[in-house]
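Only a single protein chain was left out; the remaining protein chains are all shown in position.
Labels run A and B following the written order; every chain starts at residue 1.
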Amino acid sequence: MTSEIAVKMTGIVKKFPGVVANDHVNLEIMAGEVHALLGENGAGKSTLSNILTGLYRQDAGMIEIGGKKVEFNSPRDALNAGIGMVHQHFRLVSTFTVAENVVLGESDSSLFMDHKAVAARVQELSDRYGLAVDPSARIWQLSVGEQQRVEILKVLYRGARILILDEPTAVLTPIETTELFKTLRVMVSEGRVVIFISHKLDEVMAVSDRVTVLRGGRTVGTVNTRETSTTDLASLMVGRSVEFNRVVRQTPAHREKTVLDVRDLCAADDRGRVALESVSLSVSPGEIVGIAGVAGNGQRELAEVISGMRPMTSGSITVDGESIQSGRARSAIAKGIAHVPEDRLHTGLASNHSVEDNFALKNYRAMSRFRILQRQKIRDQSTHLIEHYDIKTPGSDTPVRLLSGGNVQKVLLAREFSASPKVLIAASPTRGLDVGAIETVRERLVQAADSGVGVLLISEDLDEILSLADRILVMYEGRIVAEVEAAQADRARIGLTMGGITA
Amino acid sequence: MRSLVRLERRLEQPKWLNWVVPLASLVAALILGALVLWITGKNPFDVYQRIFERGFAGKRAFSGALEMATPLAFTGLCAAVAFRMGLVNIGGEGQFYMGAVGASYVGISLGGSPTGITIILMCLGGMVFGSVYAAIVGVLRARFNTNEIITSLMMNYLAAIFLNYLIFNSKSFWRDPDSPQFPKGKTLNARADWNTYSIFGVNLPIAFLIAILAGSVVWVLYKRTRFGFEVGVLADSPKAARYAGIRTTSTIVIVMALSGALAGLGGAADVGNFRGLLDAKGIQMAGYGYTGIVVAALARRNPLVTVVVAIFIGGLTKAGYALQGPDFPSGLVGTLQGLILFTAVAGEILIKYRVRTTPRHSEVVA
Partner (left out) sequence: MNSNIFIIVIASAIFYGTPLFFAALGGIFTERSGVLNLGVEGTMLIGGVMGAWTCLHVGGSAWFTITASILMGALAGGLVSTLLAFLCITLKTNQTVAGLSITIFAGTVGLSSYLANIWKVSKQPVPRPIRNLDVFGLSDTPIVGPILFHQTALTYVSWVLAILATIYLFHTRIGLQLRAVGESPQTADAMGINVVKYRYIHTIFGGMLAGVGGVFYSLAIVPLWVDGMTKGAGWIAIALVIFGFWRPSLALLGAYLFGALQSLGSTLKARNVQISGDLLDALPFFMTIVVLVLVSSRFAHRKLGAPAALGVPYEREER
């Protein structure tokens, strides 16, 4: 490792309406290192990297690359300076082939593409870095892991010396994660720089040479990975010491009874392809059943079918022995199914509507007489829930989209819990929240289970499932491929089954 | 170098913007219109002054504005009701024709009934015809996801052809058999003529009162009822609506039917209150359906404001007809209306975004 400074960002300030995303952030990265950028959601990691890739322009501050001051006015400038980014949400054109995606935006003046040369070049790169992918395949045909490889290839193809990876492991199985880390190591051994953005402490410890921690838009400090520990990093990240423990349950589940029963469920996804293949599962009152799996293996469809948002092609769903009509959300709501969807702002809530209207989103029919809304009732319900669930909002009539992420989730949870459901489907309920909010949400889920609600917790965060669930099911390609009691769960084993390997 | 001016999404929309921006749009449109006039060799002040005199100033002019405002209020409501849900119904024109067909059928058939009943039944006839015609578009949209903009527009052309067929190319029930050389519609029975009240010398057509009533009903419907709540959620996020168990398909059809019913009511007013017969040429020339879109956009989809804006656009249109001649070409008023629509659309952005200037060069702040 040389001591040459590859990237230096000084005093970076970026303001967005209502927030200062980066507040005089400093970052210094050496050539040939994997440098982790650690911080909670909203700490300013993504903003900082978007500035470095020319997508945003800083309000103040200076960027130096290889000792030279640079001004980026567009992503093209950053690319030309050798900076490439692998975004968390892939920037790929799904109808294009791998090769077409790779050459996109290449500053080559030739009118036509040399398809053969491109394919050969892609092949060469993928061999060298262990990024196996077929150059002529179309993106939509690829798995999420493969798509990420295309993203990395794209950046390498453009000759990037500095690679930024934004939460790259979120979509990978544990095995794919290990492979990715190997690839990153090969890259830095060639003198490239990898900036690894994450909020997962274990991974940061495993892959990085140095870590810069951001909190609330400011730099908290930079440490050598070898000289630190997960607990130290955690307290730097959050600003106080935190301990992640398995949550203690007050009341055990009534395992002899079944509240939610799903039998041989089949359903299609938005493109009409099979998303669920005879899925069967049951949840007992007071039990938390965790569904583990890599994103895109049918979890979203499962949640939608159970909550009546998506029709089933065959199978049955019953709550307390009463069956739910296929694709009828109203029927599911009436039978006592509460649903906390993954996409909170646009599915779980009508984000331009007020807090009180969102509380009434499911029970507005009961809040009316002769089909006229009873505004006072809606207002009263809102006042009660805001207080009871400790929701921070300027008012009952404030649009939900103006609330912070944690409070948005609280509005959603408050509505769903207050309907006294029998079953709760929670899909990635803590994604994107800060530590404090995550704790609150987890506590609420456990409270619900303690009060006898059957909880189906769908999450890509295996640790969350391990710490909350009583029983764990693993989904892979639309099927349930494994079932274990949480007490006997083996992290590595589950990781394997998530990747489709059944031991 | 990145542009110096950028748009930044507003976190909160101050209430005063809701009326300041439309007014500012109007002023901007008048300035742009003046530019067009000046470039084409007309004196903008002169033209505007004449429009004002003939469109608004004085009892006679204002009576004319109200007369023209009546159909526009209905077609404006038609567009606004659909816009509120994110549906673009530009079929108000065709639905208006169909409403006129339905209402004139009722008006011609009911010879001896008392006036009040005739008016009510004519309104119903217009509404039924208009709403069924619009519901076709709604069903296609709801069932097959067919773009309602193009289908509703195609239906306008079909309605126009149908109208011509009824009056010019057939011996239909609507055509006056006593005038074979100059084809025209049958004149309605005298009892089917709607009242026009005179208040301080200004003629107030009863249909304009019906328009105010319709605007109020729509306002209550959208603001206070369960149905309105459902429409609001659907407009905000179709996914959230599905999540909450709101029936998307039937709501789309109902909103389209409602929208068409309002246009149809306008057609009934045209026949009953103003022309007294199904005037195939006249109502096509008027193009109320398209102008209604301008009215709704300027009123920012608010049903009550729509009725008010209709008076303004009505006066403008009336003045256009009255002044038409060699030095006041047709097309001028249409151009002005188009400009108003432009600036109203652009003004919408000022309500949503704030215009910010960014410093050209960012200095290091230590």
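Here is the rule we use: a residue touches a chain if its C-beta (ideal position, glycine included) is under 8 Å from a C-beta of that chain, and two chains touch if they have at least 3 such contacts.
In this text the structure is predicted, and so the values were computed from the model without any measurement.
Visitor: When the whole complex is taken into account, which chains on show are touched by the absent chain?
Guide: A, B
Visitor: Where the complex has a chain not shown, which of B:34, B:140, B:241 or B:268 is the residue touching it?
Guide: B:140
Visitor: Hey, which of B:17, B:149 or B:217 is the one touching the hidden chain?
Guide: Hidden-chain contact among the options goes to B:149.
Visitor: Pick out the residues on chain B that sit against the missing chain.
Guide: 7-9, 36, 40-42, 88, 90, 140, 144-147, 149-151, 153-155, 157-158, 161-162, 164-165, 169, 287, 290, 293-294, 297, 329-335, 337-339, 341-342, 345-346, 348-349, 353
Visitor: What chain A residues would touch the chain not displayed?
Guide: Its contact residues with the unshown chain are 16-17, 19, 21, 47, 53, 55-56, 74-76, 79-80, 85, 87, 89, 91-96, 100-101, 103-108, 110-113, 154, 271-272.
What we mean here is this: only the chains that are shown with their structure count from here on.
Visitor: For chain A and chain B, let me know how many angstrom lie between their CA-based centres, rounded off.
Guide: Averaging C-alpha atoms per chain gives centres 46 Å apart.
Visitor: Please give the residue numbers of chain A that touch chain B in the complex, ascending.
Guide: 10-11, 13, 17-18, 24, 57-62, 73-74, 307-309, 328-333, 339, 341, 343, 346-353, 357, 360-362, 364-365, 368, 371-373, 375, 402
Visitor: Okay, in this complex, where on chain B does chain A touch?
Guide: Touching chain A from chain B are residues 1-2, 8-12, 224-229, 232-233, 236-237, 239-245, 354, 358-359, 362-366.
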